[in-house]
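I have a structure I would like to understand better, so I am pasting it below and will then ask my questions one at a time.
One protein chain omitted, others in place.
Labels run A, B and C following the written order; every chain starts at residue 1.
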C-alpha cells in the first residue's frame, strides 16, 4: 500500500499521519482476510455447522474494516466524532472476530491468519484512538 | 425495500425487528442521497469552492451509512457492541452532514433533499440505539 | 428512495435519467435482500449444507449491486465504458443469484423474496443497458 506516500503528498498535513497510515493499511488487510476467511469457512464441508458464528463475525468485521479504511483515507479532522465512533466500532469488531477465529485456529490455517490480521487491525485502531 | 418482509422470513426472530427495518431502509436511502449530493455539488461550477466541506461530509456519511445498512442486514445480536458503535458513528455522521447540507439548502435543492435523508437516518439510528 | 428527486436537482441533466433512477433503487434493494438472505441461509441449521452455493452467490451479488448503485449515483456519462461493464456484471450476478434462490424458494420465503429482488434488478439493468 502507498498510504504513507499518499499522506505526504496531500495538500493538508494531518496531525496524526504517523498512526493514520498503518491503521488504513491494516483496515484493508483485515477486510481482505475476513472476506477470504468467510469463504474458506463456507467451504469447510464437515466443519461448517461449527463455523456459522465465525462466518457471521468475519462478514461484519470485513464490512466495518472496509468502511473504516475508506473513511480514514478521506482524512477526517483529528477530532471528528463520527470517525472516532467508527474506529471504536472497528476495534470492537476486530477483537470479537479475532476471539472467534482463534478458537478455530488450531485446526484451520485461514482462521489463524485471519485472527492475526484482526489483532493487528485492533492494535492500529487503538493506537490511532489514543493519539 | 423489502426489509420488513425479509426480517419476517428470517429463521431467527430479531427482538428489535420493528426498529431495525426502518433503520436499514433509511441507511441505504441516505447512502444514495449523500453519494448523489456529492456528485451534484462537484458539478456546481461557480459554487464549488464553497461546497468542499459539504462534499467531504457527503462522502464520509455515504460510506458509514452503506456499512451500517449492510451490517444491520446481517442481523447482529441486540447487544452487539460493534453494531452499537457503528450506529453511533452513523448517527454522528448523519447529523454532521445534515447540518452542513442545510446551510446550502436555500440555494441547492439536492442539499435540501440530502439534509432531509440525513435527518431521517439519524432519527432511525437514535430509535434503534434506544430500543 | 429519493433517487428521482435527486436526479432532477442535479446541475447536469442526465440523458438516461428515466431508466437510471429505477436501476439505482433496485440495485440498493437487491444489495439489501441478498445480504439479508445470506444471513438467513446461514441460520437455516439443518438445510445449511445445501445452501452454501446460495450464500456465496448472495454475497457476490450484494457486493456488485452495492457498487453499481453507488457508481450510478455518481452519474457517469451515458457512454462510460466502465459503468457499462459494471452494469453487465450486475445483470449477470443478479440472474445467477435469482436462479439459485429460486431453487430454494418453495421451502424458504427469504429465498423467494430475494429471487424477486434479483430479477427486478436484472430487468432494470437490462433496460438501462439498452437505453
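Methods note: a contact is a pair of C-beta atoms (placed from the backbone, for glycine too) under 8 Å apart; a residue touches a chain by one contact, two chains touch by 3 or more.
Source: prediction; values computed, not measured.
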item: Partners of the unshown chain among those that are drawn; value: A, B, C
item: Given C:1, C:40, C:54 or C:93, the one touching the chain that is not displayed; value: C:93
item: Interface with the undisplayed chain - residues on chain C; value: 56, 59-61, 63-64, 66-67, 70-71, 74, 76, 81-83, 85-86, 88-90, 92-93, 96
item: Footprint left on chain A by the chain that the document does not show; value: 1-3, 5-12, 24-25, 28-29, 31-33, 35-40, 43-45, 62, 66, 69-70, 73-75, 108-110, 112-114, 116-117
item: Chain B, residues in touch with the chain not shown (by the definition above); value: 38-39, 42-43, 45, 48-49, 52, 55-56, 59
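One rule holds for everything that comes next: only the chains that are shown with their structure count from here on.
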item: Copy pair chain B, chain C: interface residue numbering same or different (half cut); value: same
item: Fitting chain A to chain C on CA atoms, where both chains share a sequence, rotation angle to nearest 5 degrees; value: 180
item: Length of the line joining the C-alpha centres of chain B and chain C, rounded to whole Å; value: 19
item: Contacts with two or more other chains, residues of chain C listed in rising order; value: 38-39, 43, 45
